[in-house]
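Shown next, in structure tokens, is the structure this report addresses.
Note that one protein chain of the assembly has been removed; the remaining protein chains are unaltered in position.
Chain naming follows the written order as A and B, and within any one chain the residues start at number 1.
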Amino acid sequence: MLICAVVITLMRNLFAGAILLSIYSLLASTFFMTMDAVDVAFTEAAVGAGISTILVLATLLHVGHDTKPAKTLRVLPLLVTVFVAGLLIYGLHDMPGFGQANNPVHTHPIAEYYIENSESDTKSPNMVTAILASYRGYDTLGEVTVVFTAGIGVLLLLGGRRKNNKRKADPKIS
Amino acid sequence: MNHHIVLRVVAKLLIPSILLFALYTQFHGDYGPGGGFQAGVIYTAAFILHTLVFGLENTKKIISPTLVQVLSAVGVILYASVGFASIFLGGNFLEYGALIPSALPHAANPGGQHLGILLVELGVGITVSSVILSIFYNFAAEDDSDIEADGIPNEKGKHE
Partner (left out) sequence: MKILGLFNYWMVILLMLVGLYMVIASSNLVKKIVGLNLFQASVFILYISLGKILGGTAPIFLKNAPDTVYSNPLPHVLILTAIVVGVAMTSLGLALIIRIRKAYGTIEEDEILEIENKQQ
């Protein structure tokens, strides 16, 4: 995955970059699979590897494939990146070991509550669905609204103008 | 694309099975991995495949952009109306236990919970699928029909 990411950075051709991004998403989804997150793996495979690649490719149709050859390594971004790397590695030392059952994430009572009660509360064996739709229903409602808003935004950015050209400025649409 | 007979036949075979798989994902989300978000995306993938093989105009004949835009609102409204329905039936907002009358308190009514989850996931699925389809229509419909003919089909086989 890391190799894939680095190659994307170096790639001049955006078309190859888009395909590599798709491979990266597929690798991420297999990783989620091994981490027991089946729902997330499912979503990442469908959304990351499928839809977003298609959208990037559709954009490339309009804007062209090639980037300008980049100048030499830029100094300021590199400095910022190194600085952030320092901060993250400093924070890394306080992270609990990977996959231990007594990590703070797992000892918080809410996770325990979900695991023990979601089946009897909702008759839904898949805890992820139960939490998504029932316990965190407000959250998901907001999420759906965000997706809806993004759809409207794209419609306003790309769709409205096309209709205006065709129908000569219908006042209702614009 | 008219001369690619293999692609056309394979696409005709694949599209119904993709749609069926999406519906399975949608309604089996309670029991196995899946749910509204994934189902919506897979459902859209079938239409995108149709667009790539048969052309944008033919897909727009099947499901028009206006219908897609209306559907994307319908999903959100369905979700919110489940919330309001549970208020009118005596619970709190999105308290699904109130949806099916029973002697039990709302919090301990698994039947209502189950119905609520199903409806809400349906709303999510409708919105996600139609929003992504509408986004795709807008991206693909811009212009350059000649570039589209040899640009997009290149990547089709890799994703479906």
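We adopt the following convention: a contact is a pair of C-beta atoms (placed from the backbone, for glycine too) under 8 Å apart; a residue touches a chain by one contact, two chains touch by 3 or more.
Keep in mind that this is a model prediction, so the values were computed, not measured.
> What chain A residues would touch the chain not displayed?
Counting only chain A, the missing chain is touched by 1-2, 5-6, 8-9, 14, 17-18, 21, 24-25, 28, 31-32, 35-40, 43-44, 47-48, 51-52, 55-56, 58-60, 62-64, 67-68, 70, 74, 76-78, 80-81, 84-85, 88-89, 92, 95, 97-101, 103, 105-106, 110-111, 114-115, 118-119, 125-128, 131-132, 136, 139-140, 143, 146-147, 150-151, 153-154, 157-158.
> For chain B, which positions touch the chain that isn't shown here?
These residues of chain B touch the chain that is not shown: 31-33, 35, 37, 41, 128, 131-132, 135, 138-139, 142.
Rule of thumb we're sticking to: only the chains that are shown with their structure count from here on.
> Tell me, which parts of chain A touch chain B in their complex?
The contact residues of chain A facing chain B are 18-19, 22, 38-39, 41-43, 46-47, 49-51, 53-55, 57-62, 120-126, 128-130, 132-134, 137-138, 140-141, 144-145, 147-148, 150-151, 154-155, 157-159, 162.
> Per the contact definition, I'd like the list of chain B residues that touch chain A in the complex.
Within the complex, chain B contacts chain A at residues 25, 29-38, 41-42, 44-45, 48, 65, 69, 72-73, 75-76, 79-80, 83, 93-94, 96, 107-108, 110-111, 113-114, 116-117, 120-121, 123-124, 127-128, 130-132, 134-144, 147-148, 151-152, 155, 158-160.
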